[in-house]
Structures are given as structure tokens and as C-alpha cells.
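As you look at this complex, bear in mind that one protein chain is not there, while each of the others sits in place.
A and B are the chain letters, set down in written order, and residue numbers restart from 1 in every chain.
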Amino acid sequence: MSNFTFVSQPVLGGFKQECKGVSIIEQTKLGIVSVACPNDGDAALAASIQKAFGCSLPKVSGVEVSDSGTMRWLGLQPQQWFVLFEHSAEQGAPLATIKDELGDTAYCTDQSDSWVSLAVSGPLAITALERICPIDLHLSVFPVGTVARTTMEHLGVIITRTGDEEFLMMSATSSADSFLHAITLSVKNITA
Amino acid sequence: MSQTNRIDGGLVNRNQSYSFKFNNETMHGYGGDTLASALIANGVKLVGRSFKYHRPRGIMSAGAEEANAMVQLRTGAYTEPNTRATVAELFDGLEAKSQNHRGPLGFDVMAANDFLSPFLSAGFYYKTFMWPKALWEKFYEPVIRASAGLGSLSGENDPDQYDKGFLHCDLLIIGAGPSGLAAALTAGRAGARVILADEDFIMGGRLNSETHTVDNMPGSTWAETATAELYQMENVRMMTRTTVYGAYDHGIFGALERCTDHLFDGSGKPRQILWRIYSKQSLLCAGSTERSIAFGNNDRPGIMMAGAVRSYVNRYGVTPGKRVSVFTNNDDGWRTAIDLKAKGIDVTAVIDTRSIPAPYNVPNAATIMGCRVIDTVGRKGIHTIMLSSGQTMKTDCLAVSGGWSPNVHLTCHQRGRPTWNEKQACFVPGGDLPVGMSVAGAANGDMTLQSALTAGHNGASSILSSLGMSDAGSKIASASEESAKVSAFWHVTESKSRAWVDLQNDVTTKDIGQSFREGFKSVEHLKRYTTLGMATDQGKTANVLGLAIMAECSGKTIEQTGTTIFRPPYTPIPMGALAGRARGKDFRPFRLTPSHKFAEEKNAAFVETGMWLRGQWYPIAGETHWRESCDREVRATRESVGVCDVTTLGKIDIQGRDAAAFLDRVYANTFGTLAVGKVRYGLMLREDGIVMDDGTTARMGEHHFVMTTTTANAVSVFRHMEFCRQCLWPNMDVHLISATEQWAQYAVAGPNSRKTLQNLVDKEFDISNEAFPFMACGEVTVAGGIPARLFRISFSGELAYEIAVPTRYGDSMIRAIMQAGEEYNIVPYGTEALGVMRIEKGHAAGNELCGTTTAANLGLGMMVSKKKDCIGNVLSQREGLNPEKPLQLVGFKPVDTSISLSAGAHFVTKGAEATMANDQGWMTSVAYSPILNHSIGLGLIEDGKNRMGEIVTAANPLKQSSVDVEIVSAHFVDPDGDRLRV
Partner (left out) sequence: MIINHPLLGPRDAAEFVYLGDASLINRPDASSDDAAQAFYEYLYLRDNPAGEHKELWYHEQGDRSWLVVTRNTLTHEISKVEIARDVARAAGGSA
């Protein structure tokens, strides 16, 4: 029996809304793995990450990008990071990409399907996000390479600054429609 | 109507002519007008009726403090009651109506109340409508509500959109008058992140209403220049039409921005935005409010605050009268006479309560010192005043100034108390200000323009240094000189007629005297008894006057008398703005299961469980009642196979060297002994010994577990486990992350569930009963390589599995399972069938895990390990939770099986009265069992296990029902669990 059709579906069907002020683009090829550091294993983990990915571990709220530039480590909480990298379904389980390299130096959990990820960018991005984001996004406070986990419209959101006017925003898969609505309505409310 | 009272000058745009309607009469005004100034331009004096006595009232102020001129703005669903005409910006096509009258405004039949006033004094309602009690709800209240009141709601949904938002700054400056602008310039030029907010639609505050000069420019020109400079600064956010209405903890402020209220059509943009402003420091530059003097019939249309008259004349280019008189106790009131003269308007007299030489010379006007206005004449518009000197004068507008009260409101929102300044006869901010707040300008008692400009600059400078910044050498602007001498004067004792203190609530000096005589002497009691200072204006013009008169009554000083507490909001906030976007289907976010689209296609009915929308049942053609669908789903599952989306259960990934030891502590039963590749039911207690949650936990590896929680407790269990990990056992090596969203998980249940899954699971994985027995778990692949997790667990009591695939495949998976089970007539089943099957099986769920039950109550007492310490172990053993005859979970079946049971019914001995004393427990869950063909129930009853076969009565007095039921085993179906293990 192999006549089943399995389609890897982007949470929001590959949502894309591009305009001058703010663009919203769903990131559909993102592998996300959480990496936790065993107690007293900080040095070993740092070494294995440096060796495997050429990257040092950021502190909480910090972001480090790997040597190759393809992998982004987000410091989410003490002893825990999310690593984000380009990954498509054909490449197999995203977990292996990280776990196979780090071995016993980390506890890894696949989070690729847990999050819907939206790239929100443009000169009016901050103006739109002001309507839902309680975090101060001013460049002096939240510079490129910063991540914060907060709540917007009752939804947990991980927001990362990827450029002066660019953010990567992640929220739970199941409430993706509400999350998208929160952002698109914010854009509509400032541009209508 | 023509603009008979329009005069030259002002800041209105005469090239922008607007047409508007007041009480259906078409009038015209200009851009830059408020509704009030436009009404004055058109010669309208009478604009509303008072709250209680239905007295004719006119416009009394030119700002947010307005107590009289409240109108019903706009029409239909857009209508908004109690809008202050003095702050409503005029736009083309505006429609407004006066409020609180029956019949036309000029002939209000309810004005009879005015003649009944001797009977309607303070406390009238409290004393009169005491009995008969039955009449209150049916008669008194509706009549009072209809006759005393303000505007009315449309009764329709508010069609406008609202939004909220968050702003951050180094310095929030509240008010853009002279001190606010000066502060903003100093802080803005220094590079600080500044927000400057003002409720008006142009910045400048009193500068726009006065004829002072600043830096040798007219004040309004200086304000315009300063504003233009500030708009150019990237670090300054300029917010007009924005009222900072509340000061909250730690530098957080609430502000309401009115975005489209000044437009005929908002074009779909949010009408208002409720901002939460986070500030490091704040500078309150809220200015001051002029107060009145109480004298006989001081509420007539045409009697107005002296400063308001200047606003109308200087800013709006309209005059409230042609022959104006001024009644004042201070120098500032005289400026009204001077400004009027400068515009060529006749000033009849300036009456000053003080026996001092006249501070100014006003040509062609009588200046009468040491004199008082004792009464006025002119029901719909003042025409005559009577003076204490015996003189009578013709005048069509009386400008009154009782001195200025600093707007200290926001300084008091953290329970700060203002202090009385005897010299200036006003309350000034006390020492106990909200965190990070300082005050400058008139709000702080700096009553001259120069002192306000200086205080604004200095305030900003010291804030800059506290932020570690330095001012960029901004100079203090210099202003023309003025005098602000005042001597306190509150009410004219010679007046025999009623003298109003609070115009909005119709509170007179006599009411205050009566309140005192009847023992309501503290200001807080005075407020409640007389309603002084209540309603939409919150007594901005009345409070100080009222408490000064109370001080006189009691022989105390004003300082001893004190003020009532100021609370947010400073001005009214529409409910729509507080709701923001959270209306209708946007009230809160919703969560969709991976099979949502499939369920929609199958016409599923959905139920909200928390934020989740879950398929409740899946009707097929011909089914008209949910029970038909539910019964069919149960039968199909028990007879062959069914599938249910159980993704909503919480899933927590637990890893670490101490993961097993950790689980032994958070669960009442043991997990250290669980073999890899096995699942175990776990019972979690609270520390007080009550059951917190239950679920299954699978051991995926030596140091790796996957826990499931109930849908409802997913978040709180995770929080609890983080508490245990971080606070109780901080050295354990254990790490948690939620994986609820990661996996689309389906329960496949029924005798043909294995065969169904064997069609789907790749052949290299042996899931036969031998290789994959009850409570086994493992990683498999499906459909040629899709990774999946398989658990052989059952909630239904049937041979069953739960299978999980990455969420991205969730939609494909439900369809694949349906395809794989097609030959067995697989059905999707919803939460109703799920519930029926678990009740048939006697499994506890939310109704039983209700926060009052112990493991023993649920028949799970044996699971609480006595060998180890775990959360709840010690206190679960205390006496109070272990009575001789504990409540025990058992099954119930109606003696007459045609009767339906109802959950919530309480058990009493058969035939006994349904009283608390006879109560033995209650029915927790009921269902109709399509297998047994009758209603069944689970419930908690004293000593239930030892009472099998006993008949008791299940009484539900709320539904007037009383049903005899038999106590039976909770396991209605397959009590020995044979089906699980085949």
C-alpha cells in the first residue's frame, strides 16, 4: 500500500503579501530545532557547535549566525536555543541535521512544524507592529541580531530582527490564521 | 442661519466652509471650529437640558471640562451620546442633536422637574423610592432612567473599527501648551525619544486662546513654529487628538488617540486607538481648568467661563455675546474684558469680588470692585444680572472666573494627594507622584506664561540629566508679562435663588449644605450623596468649589477637607476603544487542528475547547440530530474502526539525565521502571493532594520521554513542571519543550484499528499484537517513509492506537487513515462520541478532574506511590482527604431506562428530601450509550464501591427532576479490558 498521497503543506499555504510599506511572506522552508544544554555541559556544547557549524552560542535574547550564514541560533531561554536553517521536506527529518552533529552534547527536539514563520519587512513594518507588539522595536533597543519572545493579540510570538526594517516572526502553527490576521489587520489599519 | 456672531481673526480657516446640522437645522462653520464655536457663531445659546431639573443650558467652557454642552453626535449606528460640543471638531456634514429633553429643546415637558426642585434635592432618590420595594425595578427605576439622564445609545452594533497599540519613549510630555512645547523643544533637540501628546487638534494649548506674545511673536505663532520644528525631529512623536487618560504603574500611561472623529467618513481606518505608552520619565504639562463662582441662577445659557470667552474670541473668531460682562475674583478674568474690547465687542461691566484698586483699565466699561453678582434673568439665555450693590445690568453673556485649578488628575492616579496652595487658591500636585513623573506649567501652579515656559524647559533639562543626556543649549523662551493675582471666593452668600456648583449633576450650594446637615461631611460621602463631581466631566469645574463650600459649612480649612480621589480615565473612553479589535469572531484567537479542513468538508459541527475548534460530530446524509451522528460514530468505532483528531492534547518533550527521576516526582506513580518503548498512564497531583491532571507518558529513550496532558491543562501543567524543575529541584538535569504543535495526532480505535494501520504503516514495522502489545510505543514510518510515532493506548476502551506525524502532513494523514480504513467502513468521530465512549469505559475526564477530587475519589488511590516523594504525596494522606466513607467514582444507571440522566444532579438516599443535609455526592458526567441503549452516568458518591446495586435518588432541584438510579460499576463496557489487549 503506497498509493497514499502525502503532501507537506505550508501552514498558511505559502502566504505572500508584498507592498511598498510592509511585506509579509511566509517562510515555508525553515527547519527549526530546539537545542537544550545538559547541566554542566556548556563547554562541550559550545565546542561541538563551533566545530559542526562554526558558530558560537548566543546569550538569551541574542542571535548568532553560523559561518556559512545559513544557520541562525536564537537564544530563547537559559540553556535553550532554537536553531533555524533552510530545509525542505525532501531532505528528511530536520532534527537529524542538528542532532547528528551534536550527539550527546545537546538535547534536541524538532520544532519545524510547531511554528508558522512570517518575514515582515518594509519601511512601515515597525509602524504596523506597534499595534500588536509590546516590545520596544527601536533600533537602539532591539538591534539587528536580537530576539524576543512575547505576546501579541494573546498569541505567543518569537520575534527576531533580521534587518533594520526586517523581522522574522514565529507563532504557534495551530493559531496561524489568527496570527496572520493580527499582522495583516495591523498593516491594513496603518495603510488603508 | 447665518454666522451672526462670527468676528474677525482667530485660527479658523475661512476658506474651508463646512455645513452641519444641529437639531436638524442647517448651519455653517469653518475648518478649525469646534461644534461649540460653530454653534456660537450661529448665535445658538441653548444647547441642552440639565441632568435632573431639565434646566436650559448653554456652552460653559471651551474644552474637555464641559459640563453642559453635551450632544448626540452623528446618526444611526454611528451615533455617540454625551459628546462634548467643545471638543468635537467640526467637519462638513456633521449632525448633532441636543440631549435629555422630551419634545423640542425649547419646550421640554420634563422641565416640570425644575419647578418640583424643592422635592428633588440631594438624597431624594435614596429617601423616596424605598417602598413599596416591588415597584423599584418595574416602575421607579425605568421612570427615573428615562427622565434623568444624558444621551442614548443606538442599540445597534458599533460599526466603527478600533485598534490598540504600544509606544515607548524616554520622555512622555502630556500636554502641548507653553510648558509642554518648551519641554519638547529642549528634550527633542537633545535627542531624547519624546512623545508629545495633546488632546486638542492643534498644539499650543492656551497660547492659541490668549493674546500673549512669546519671543516677540503672537503666542499662537510661536506655538506653530515650535510645533513645526518638533514635527521635523525623528526622535519626537507628535500626537494631537490624543488624551493621556491614566497614569499606571512604573511609567505606563493609557492614551486615546481619536483618528477619524473629525472626519465625515473614516474610510475604514480605525476610529480611535488606545495606546499603552511605556515611558522612562514623564512630564505632566496638563495646564489648568478655570472654575466658576456659585451665585443665583449661575447656570443660564450665556454664562460662561471667562477663559472660554477668550478662547472663542481669540482662537475661533466668534463671540458668545454682544454685550458681555465679567465676574471675577482674580486678575486673569480681566483679560477677557481687555481682549473683548480689542475685538470691538462691548463690555458692560467688570465685577470683581475683591475690594482692591482695579488692576486694569477697561475703557467704556463699568468696573465695580468689591461687588458680587447675586442673580440672573433669562431662562433660555441670560439678559440681565443683579449685583450685590443693588444695580441691575443688561448683558447677554456673563464671563465668570473663580480662579484656575491645576489639572493635577494624573498626579493622583497612584493615590497621590494634591496639596492646597493658599496664596494661589488652588490645589497643586503633592509630593507623592507616580514613578518617573514630574509636573510643569499651570498644572504645577506656574500660573503665568513666563513661569510655564521656564518650568517646561527646566523640567525637560533635569529629566535629560536623569537619563544621562544633556540639553543642547536650548534657551528659555520669553513671554509678555501678566498678573495672576487671585483671592479665593467661592459663592455669593446673598443669593436667594439656587446657585449651581456642579452643572452636570445639578448640584447646588443648598445640596452641599444639606449633605453636611445630614451627616455626609467627608468629601467622599458628599460626592456619593449629592453626586457632586460624578458623570462624564468628573467635576473638573465643580470639585474645588464644592469642597470649599463644604469646608465653610464645617468650619474646616480646605486643606483639612481634602479632595476625592482622582481615578482614570481623565476623560471618558468609549467602550469600543477599550475592546479594540477583540470583537465578534476576533474576540480571541482560535486554534485549528490539522484535520480542520477535512472536518469542514465532512460538515463537522465544531465545539470550542479553550481556543481550539474541535470536530464535535460528523453528520452524514439523513442525520438531523446530533445524537444520531454521535450514536452512529460510537457504534461504528466499537464495531469496526473510527478515527479522531487528538492533536489538542498537550505534548511535552522531556529530556535529560534526570528525566525519569523527575517524572517520579511530578507524577504520583512511578516512571523510573518504565521500559523504553512503553507507555504508562500517569496521575499528577497538586501539592495539596488533589488531582491536577492525567495523561500518558511514553519512554522514547533512556533519557527521553513524551508526556501528554489533557487539552485544558496543557499550559498549566507545563508551567507547573517548569516550577518543579527550576524552583524545587534546580540541579536536576531535565529539559522541557512543548511539542503539542509539532505533531498531528490521531486516535484510531476499534477492533479493525490494527488492520487499518497495517495498511498505512510501512511493512518493515511489525505492529502485530505480539510485536506491538498494549501500551507499546515506537517510531515508525507511514506511506513509504513519512516519519511517525505510534502509541498503543486507548481512551475508548477498544483496541486502539494513537499515531502522530509532523503537522505538515496532518491533512494528508487524516485522508490516508480514512483511505486505509475504507474497507472497514472507518468513520471520523468527534468529541461527543469520544465523550460517550470514555463514559462507557468509566475513564475520568475534566468533569471528574475538577479540582476537588483526590486519587482515592477516582479509584486511583493505589497509584499514589508510598515509596517515594512526589508532589502531593504527603498531603494526600491527611485526614481530611481520607474520610471513613470517601466519595468514590462509580457508574449510575436509571432504574427506568427510558429516562435521561442529568449531570450535576445530587445523590440522596432513595426517596429522601433533596437537602444539603442529605447530600451524598453528585453526578459528574452523563451520556446516552448507544451500546446499552440507555442513559448512563458517572458520579461521585459516598462509599460508592461498597454500595453496588443500591438504588439512590439523583435529584436536580434546578430542573425539578428526581430520578432513581442504580449504583453500578463505572465500566459499562468491557469491564475487564479484554478488548484492549487483543
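Here are a few things to note about the model shown:
As a convention for this text, contacts are C-beta pairs under 8 Å (C-beta built on N, C-alpha and C of every residue); 3 or more make two chains touch, one makes a residue touch a chain.
Note that the structure is a prediction, hence the values are computed from the model and not measured.
For the chain missing from the display, the contacting residue among B:N873, B:S935 or B:N956 is B:N873, taking the whole complex into account. Of the candidate positions A:V11, A:L45, A:V63 or A:L76, contact with the unshown chain belongs to A:L76. Within the set B:G468, B:G584, B:P730 or B:G851, the residue that contacts the chain not displayed is B:P730. One chain is missing from the display, and on chain A it is touched by residues 59-61, 76-78, 80, 134, 148-151, 156. Along chain B, the points of touch with the absent chain fall at residues 249-252, 278, 414, 435, 658, 661, 687-688, 715, 719, 722-723, 726-732, 869, 873-875, 877-878.
Rule of thumb we're sticking to: only the chains that are shown with their structure count from here on.
Chain geometry summary: the mean Cα position of chain A and that of chain B are 32 Å apart.
On chain A, the positions that touch chain B within their shared complex are 1-2, 4-11, 34, 36, 38-39, 79-80, 89, 93, 107, 109-115, 130-136, 138, 141, 153-155, 172-179, 181-182, 185-186, 188-189, 192.
Residue ranges of chain B in contact with chain A, taken from their complex: 161, 163-168, 193, 267-270, 273, 276, 278, 581, 586, 588-593, 611-612, 647, 653, 655-657, 703-704, 731-733, 735, 737-743, 759-760, 782-784, 786-787, 806-809, 811-813, 815-816, 819-820.
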